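Left out: one protein chain. Kept in place: all the others.
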Amino acid sequence: MNNKIMSRRKFLGLSTGAVAGALFGPHLNLLMAAPEGTFDYSILPKGKREYIASNCDMCVNKCGIIGEVVNGKLHKINPNPKNVKSRGMLCAKGNAGAAIPYSPDRLKTPLLRTGKRGEGKWKEISWDEAFKYVAKNLADLKQKYENRSSVAFASTEGFQEEFYYYLVNSFGSLNTVRHTTLCLSTNIQGWSSVFGSFPDADLANAEYVIMLGSDRAQALITPDSVDFQRYKPKGQKLIVLDPRFTETGAKADRWYPIKPRTDQGFVLAMLHVIISENLYDREFVETYTHGFDELKEMVKEYTPEWAEKKCEIPADDIRQIAREFADHAPRSVIYPGRRSSFYSHEVYVRQTFAILAAVCGCWDTKGAVVPKASIPLTTHEIMFPFFGQTMDRVDKDAVNLVKDVVPSAVQCPMIGTGLPNDSCAFLSEKDGSWVTFREAVLKDDPYPVRGFFCFKQNPVQAVPNVQKTMKMLEKMDFICVIEQQMSDTAWYADIVLPHSTYLESWDPAHSLGGIWPIVEMRQPVIKPLFDTKTMFEISGGIIHEMLKIPSLWDDIEPSDLEDFKKNVVEDILDKPIQDYIKHQLSKYPGAYEQLLKEGFYTVDGGKPVYGTTRKPGFLFKSKTGKIELFNERYKEFGLFPLPKYCEPLKPQDPGEYRFLVGRNAWNTHTSTQNNPYLWEIQKENSVWLNTGEAKKLGIADGEYVRIKSKIGEQRIKAYVTEKIRPDCVFYVNGYGMKSPGMSRVYKSGASEAEIIDDVLDTISGGVCMHETFVTINKA
Amino acid sequence: MEKKRYAIVLDTKKCLNCKACTVACKFENYVPVGDDTYRIWVTELPLQGKFPHLHQDFQPSQCQHCENTPCEKVCPTKATFKTPEGVVLVDYEKCILCKACMTACPYDARFVSEHHEAVEKCTFCMHRVSEGREPACVETCPVRVREFGDLNDPNSRVSRLLSSRPYMQLKPEKNTRPRLFYVL
Amino acid sequence: MSTRIDNLRSLIRVNRDVPAIPFIAAGFVLLVLGLIGVARVIFEGHEAVYGVTRQVPWGLLIATYAYFVITSTGLAFIGGLGHAFGFHQFAGLSKRIVLLAFIVLLAGFTQIGMELGHPFRLMYLLILSPHFSAPIVWMGIFYGIELAILGLELLVIFNPAGTNHKLAAILGFLALVVGVLATSNLGFVFGSLTARPFFHGIYFPTFLVVSGIAGGAALLLLVYNIVYKFNVPEQFKEAMNSLGKLMGLCISIMIFLSFWKVLSSLYTEPQEAYDAVITLLRGPLYANFWIGEVLMALVLPLALLIVSKAREIKTMGLAGLTFLIGMFFTRYDFIVAGQLPPMRAGNEGSGVETINGLMHYTPSSGEWMIFFLGLGLFLFLYFLSERFLILDADAH
Partner (left out) sequence: MEMNFESLKKEILSQLPIKNTDSSIPGFYAMDDATALGKNRVDAASALVFKNILFYLGLIFRYPTEQIYSEIETRLDTFTDFFVDYGGAAPQLPPIEELQSEYIRLFVNNQGFVPAMPYASCYQSEGLLMSDQFYRLRQIMVKSGFMVNETVKELEDHIAILLEFCAGLLNQLASGQASSGKSSGACVAALMEVSYLYIEPMMDAFCDRIHAYAYDDFYKIAGKTLKSLMQDADTIYDQLLGFRIHSINELQG
């Protein structure tokens, strides 16, 4: 042993000469001499404490936060007690955000793929190289396909997304695809078909609330999740209809385990009762609505007794709820919910909800459903160049593309001629429909899409039917992912650009619409830990490199290019982002300063806004300018102008269960499960199975089972419970990750992307998350 | 002036089981991630009834800051002590880790902290309270299940809640006289 | 000078007749294992090495601590009877009694020393910041004094100049009194826990004292049998006879106490006490209870004692052995059973994980190693003494 040590320390004596000679030049040093008084960390760790206002980015809600920073490190994220949207709350995820910048797994520097795609061989490159590389590839793609739309751009919502669109528009592709069709496009479409916009619900003042399938206690939305318990008026009644006994169900005065997709029947029967018993708001209907007579005619057949057979809720209860709802109107809410990509023809379901609100006059008044007000910001008046080589969206001719993904059972005659001949149904064009878009790319119809950009979206996990997504990625000549983490999608990229976390970046001001409209922005709570940039900087960097490549600008007028250089590059991207924000807020003196101090800005002291549409002469965004109970545009497109009842898909075999998805309050979709503070709350998911069914299948609580759909199979623990209907099963998303990177949830629990079928809602382009049938077997 | 008597009053009927309080507590108090290391928790009480007539309550809880304080009594070194406001605290420097307090606590509110090398538990966030801020769990809650305040101040939110609504306490049979009150 | 050496010679000799070597060797091996355990605790920390949890914070080491120190005070009790109360039959055993009591107490201190997160803090805080309403303080004080008394007694008894019998008698009496106080306070450390109904009350203060005396007697019976290779000389017959009777009496009282403890914990199911007793009767501890506690600590030794009519010394030695093994389970069960009923139900989100409504605890390898440390220390030191010291004291 002693000899060993002697031999090991030989270098100290014997070979001193050689090693001592190995002098290293100062050019290699990571360290340098610190000037006197560089840092003053003399009182540690309770030294300098700062409170910096910003806004959360752990989910879509953008709640107000105040970062508590001790000696430059974020110690805790506190809720902002003054924020009128988040009402001074911060959920588990928001709190756990304090770990986000400090995750060792985050992307730290631009990475360029050196091996095969997905092989995991990378090299570090500088940002300059990265920008050059991306610009060059954009130029190559343009050159090769002579079509700027051959490059697709995917993204999800977020404050920096508008700068992503600077890049998109500077290149000139029309193929953009966002998260909306995976989330709430059906809801937006359904409510908009009646009111012309997607409203909020005033849960702080409503006396009677019906929630159909919305789990506001777990799928948190501010201010609704706050209001519906914290500020609910005395005596408020909450009726929850959900196949699962959710936490919201536990808060309800009455919970009904409604049969999936029959919510429409339930509400149609309510309409039947309310109209036949003359309980509707006659004055409101006459003043504001269009098509009441047609509606009256249609709902005649939908009696509560008819509905009882469909949705398995007693007819008498439906009658009672209808009468109570009308009784409390206009302070009655049929909750618009949020995520609604559940069933085929979900749009009609949501349209029915909206009609109920309209008929009872529960619109734009205290305690009702209220259109979102907003505080308009000043936008930069920019015209992006019109590029000659931009072709229409690849999914423009959707009808022919998506036959495969619309189950024949729901194709005809429900929707007349099938799909509207629209680029992507009734969505805003830039949203796109993920499933439709993917079909189009896979079919190369009508042209090839060979470049793919992805900003903070993870389609490999988020879009149902992962095999198809992988096939789509394989087709690409070039994939660039801008991310915070090495997501499953980033793993297949050619170049990965690390984005700063929301706690390290300046994000532009955003006007968040709602009953309590608010403006928010972000300022850095801490200095960036690594060599990361924001989308603002990344777009600027890439666009600068693009400007160096003449071939990228040969299909526009030279004068357009000059305008572009001046208006977009010099005036915006080359200036500090603070200038951009100040311009946004130029209408509101003092707003910028208040945002720095408080993290949010309101006019009028943050009072709720009611009644903007109840003014004489107000034109709703519809063909008739009225609230359309009978939708004239749908009629033109060959859709049902009135929401006729659509039958749900039925299981093919008796042993099949409908698979439901949902969330819990401590995770956002698939993105947060690896956060240690959230992971420890729930380490794996388990499948809810009704006690009676479990008995039939011989499955005990806690036992592992195999859940199988036509897409795939997963292994997961059974949670045997009375809390779910016998014909459904459920597990929360975000577990059973494919990537060993999500080290904590790798292979623990089951992934929903692995089993959900990519059924499409034909009107909104939304996916249908609840149209998958599964079998359950002992593992 | 009369001394303050701090207490937390919980309206668990509102609780969403969202776990915001438990995560906030961990960050605020440097409580490490771990199965046994937590100061506060939210229990799902057993489901009642038969499908479809179900009922379930959620019960957030933590150290009860008992007036009759079993943990303080058994502590051999006065590491566990009570402040004049009735808040039960641990002086980490005095704790010998005999864990008598852990066996004496009827609420399982204490645990061994590797960070402090001592037994630790809820402090009512006294470091925040002394700065005029609320305990982290109180502040972060979406629906304000918890209220924190002074029982000796008749106008405090805790006093008003207790005077306006019936309440219960956990394990009254132990006669610990908790400073946590659950309004019904 | 030479007289001093002569005097020392009167204390020391190499006892080739005593079969000490195997025990010294075994003790040494256990001691080494124990020291590895100590090293693990130092390097990896208590949390990593021990199997105790938030809900079951006291485990094997508290049990072994109790096992050793209670046996020690039992020995001191018997010694006190001999010294101070004229039970002259025990006087002839006094050297071994005091030595055994001292070493066993030391072994016990190793257990608590390794169990406490900050044992050194305890030492100065007991002086700087003692909390006199805490049972542990009194337990600590009395066991501390007990160690001092036993140490003094050792000095007095092993005084080369000859034993001062009067002083020895006073110290013996003090050791008896303080020992009883210490053990009953140890009982009160548990008896004071209102949170744990199984522990709460006077049962454990009483039971620990009685079982300690039985343990002391058992250990003496066993040790004499070993030392004299199951052929205890005539001169100790009377003493052994009395030890047997004393042990029998104590076991009888233990049976009596245990029976009513179990019955009162079953009767109308007083929640946590009931749950704790059920863990013993048919729960996770049932084998420990029925085989260890009931059979080995109560039924078998009592039966052996009755069969031997307190005369067959070999049989009594066997009774001592089974009792001491049984006693290990008794101590373990008493510590663990009281903590298995959870303070909070193991519902979703509670952080408490229960099996059939109960907590679970299994000693870790590290905890076993620390037990080996105590056991090894005892075997090593004691049999080293047997090998080199003259322990056959004269009756005074």
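Should a chain be cited, it is by its letter among A, B and C, assigned in written order, with residues numbered from 1 in that chain.
By our rule, contacts are C-beta pairs under 8 Å (C-beta built on N, C-alpha and C of every residue); 3 or more make two chains touch, one makes a residue touch a chain.
Just so we're clear, the structure is a prediction, and the values are computed from it rather than from any experiment.
Of the candidate positions B:K13, B:K82 or B:H116, contact with the hidden chain is made by B:H116.
Note on the undisplayed chain: of the listed residues A:I77, A:L107, A:V168 or A:I239, the one touching it is A:L107.
Residue A:N71 is the one among A:N71, A:Q389, A:Q578 or A:T775 that touches the chain not shown.
Looking at subunit A, the residues touching the absent chain are 5, 7-13, 15-16, 18-24, 27-34, 36, 38-39, 41-42, 44-46, 71, 73, 99, 101-105, 107-109, 111, 114-115, 120-124, 485-488, 491, 496, 529-531, 674, 676-677, 737, 739-743.
Panel shows subunit B; residues 30, 32-33, 92, 115-117 of it touch the chain omitted from the view.
Note that in this section only the chains that are shown with their structure count from here on.
Averaging Cα coordinates per chain places subunit A and subunit C 65 Å apart.
Averaged C-alpha coordinates give centres for subunit A and subunit B that are 36 Å from one another. One finds 39 Å separating the Cα centroids of subunit B and subunit C. Shared interface positions of subunit B, defined as residues touching 2 or more other chains, are 17, 19, 35, 58. Only residues 17, 19, 35-38, 41-46, 58, 61, 70, 73-79, 94-100, 102-108, 110-112, 114, 117-118, 174-175 of subunit B touch subunit C when the two sit together in their complex. Interface residues of subunit B, counted against subunit A in their complex, comprise 14, 16-20, 22-24, 26-28, 33-35, 47, 49-52, 54-58, 136, 139-144.
Only residues 45-47, 52-55, 57-58, 115-119, 121-122, 125-126, 129-131, 133-137, 140, 189, 192-196, 199, 339, 342-345, 347-353 of subunit C touch subunit B when the two sit together in their complex.
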